[in-house]
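Below you'll find the structure I mean.
Only one protein chain is missing from this complex, and each of the others stays in its spot.
As written, the chains take the letters A, B and C, and residue 1 is the first residue of each chain.
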Amino acid sequence: MTQAPTMNTPSSLYDRIAQNFAAQGLMATLGATLEAVEVGEVQIALPYSPKVSQQQGFVHAGAITSIVDSACGYAALTQLPPDKDVVSAEFKINLLRPAIGERFVAVGRVQNAGRTLIVCTGEVRAYTAHSDAYKVVALMQATMVGVAR
Amino acid sequence: MTQAPTMNTPSSLYDRIAQNFAAQGLMATLGATLEAVEVGEVQIALPYSPKVSQQQGFVHAGAITSIVDSACGYAALTQLPPDKDVVSAEFKINLLRPAIGERFVAVGRVQNAGRTLIVCTGEVRAYTAHSDAYKVVALMQATMVGVAR
Amino acid sequence: MTQAPTMNTPSSLYDRIAQNFAAQGLMATLGATLEAVEVGEVQIALPYSPKVSQQQGFVHAGAITSIVDSACGYAALTQLPPDKDVVSAEFKINLLRPAIGERFVAVGRVQNAGRTLIVCTGEVRAYTAHSDAYKVVALMQATMVGVAR
Partner (left out) sequence: MTQAPTMNTPSSLYDRIAQNFAAQGLMATLGATLEAVEVGEVQIALPYSPKVSQQQGFVHAGAITSIVDSACGYAALTQLPPDKDVVSAEFKINLLRPAIGERFVAVGRVQNAGRTLIVCTGEVRAYTAHSDAYKVVALMQATMVGVAR
């Protein structure tokens, strides 16, 4: 007889975030995928495509922001009970260099989880093909709020 | 005998911004359109659609940010000579309430144009059908940088 | 028989803010004074003095930030009941130009008061002697939180 997984095991945590992620129409529209989920850290990937570009052909700051905002929000969600959802109260992003690359990975991390506000930091890494080396193209500092589901 | 329009007449200014806007793949992907161009102020509209949603069905903070970032960038571009383009150095956005509505209009305005940095503020207005009343759903403060085209 | 003034008359509102302001050691240390209190807007003044300078002799960004942070906080406090106090959750400031002048006035304004978060904008104006003209040297966007007194 197998036992059902308890809540907050890694797999149920991943499933909870993945289910929420799948409901974000924008992530599918951009072509973003959920890459990794740990307690306090979530990664979201975005392949380059002309549909997310700005006028010079690089990835638009809005697309970069979208994936790292979601990564920060989901990092916050990993630290909330299953009956909670999360929304962004505010964030700030510095675009360090043009978002040039074949693939981008946004990493969101919880820095402090207070009673009402969860402060996260995020970065977006740009990868070229055939290499694990990356350049950080953006840094985010964000405030998330837990809300009833 | 008619005279050719000189640069920086309203029409040539609109054309310059519209041409740049048309090259932003992300704006078409989101369904955003260029609404108004004046020296120092640009408006971009976004109709609601599930493809720009977050998990609760409202518009994703990333989509809201994308249109107001572009509106701020183009507001800055209206104050630069035609051989210049503009990129976002950084911005901060406060999401004041859930982005619920049928249509959203981002307004970007130049607050101060220095030699290298142009500081803009932006807001995003949510409209329901059949009414001119709106609610401000987001406030942005942004730094743009002029670059060679 | 005279009646005691009810809470939230302009005078009691001013008194409440002034009493709180007087308890901020930093404001006295900088030489800042409470200038004006209305529901949703507060002004704080700072005369130039070498004791608030940065290395070039202009006013330090930290002093500019201190007065506009307090102005935003008190603007938020004017919209909270008397048993509440307010703390800053986060803010962002753009320094538009060197803070050169003889007197500076920070203006904080409430933009949106939600259930837990109050979003404010602020600006700092630089005045020279013998003139009402001013230059805006800084713009702030801030999130305040109401707390029990």
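The rule is simple: contacts are C-beta pairs under 8 Å (C-beta built on N, C-alpha and C of every residue); 3 or more make two chains touch, one makes a residue touch a chain.
This one's a predicted model, so the numbers in the text were calculated from it and none came from an experiment.
**Student:** Out of C:Leu30, C:Ala45, C:Ala76 or C:Ala113, which residue would touch the omitted chain in the full complex?
**Tutor:** Of the listed residues, the one touching the omitted chain is C:Leu30.
**Student:** Which of C:Ala89, C:Val110 or C:Ala126 sits in contact with the chain that's absent?
**Tutor:** C:Ala89
**Student:** Considering the complete complex, identify which of C:Val37, C:Val52 or C:Val124 is in touch with the unshown chain.
**Tutor:** Among C:Val37, C:Val52 or C:Val124, only C:Val52 touches the chain that is not shown.
**Student:** Identify the residue among B:Ala89, B:Ala126 or B:Met140 that touches the chain left out of the display.
**Tutor:** B:Ala89
**Student:** Tell me, which residues in chain C touch the chain that this view leaves out?
**Tutor:** 20-21, 23-26, 28-30, 49-56, 60-63, 65-67, 69-70, 85, 87-95, 98
**Student:** Kindly note down the residues of chain A that lie in touch with the hidden chain.
**Tutor:** Contact residues on chain A toward the absent chain are 92, 94, 96-97, 111-112, 114, 119, 121, 136, 139, 141, 143.
**Student:** For the chain that got dropped from the picture, name the residues of chain B it touches.
**Tutor:** 89-90, 92, 116-117, 119, 143, 145
To be clear about the criterion, only the chains that are shown with their structure count from here on.
**Student:** To lay chain B over its twin chain C by CA atoms, how big a turn is needed, in degrees to the nearest 5?
**Tutor:** 180
**Student:** Could you please state the distance in Å, as a whole number, between where the Cα atoms of chain A are centred and where those of chain B are centred?
**Tutor:** About 24 Å, centre to centre.
**Student:** How many angstrom between the C-alpha centroids of chain C and chain B?
**Tutor:** That gives a centre separation of 30 Å.
**Student:** Do you know which chain B residues sit against two or more other chains?
**Tutor:** Counting only residues that touch two or more other chains, chain B contributes 92, 94.
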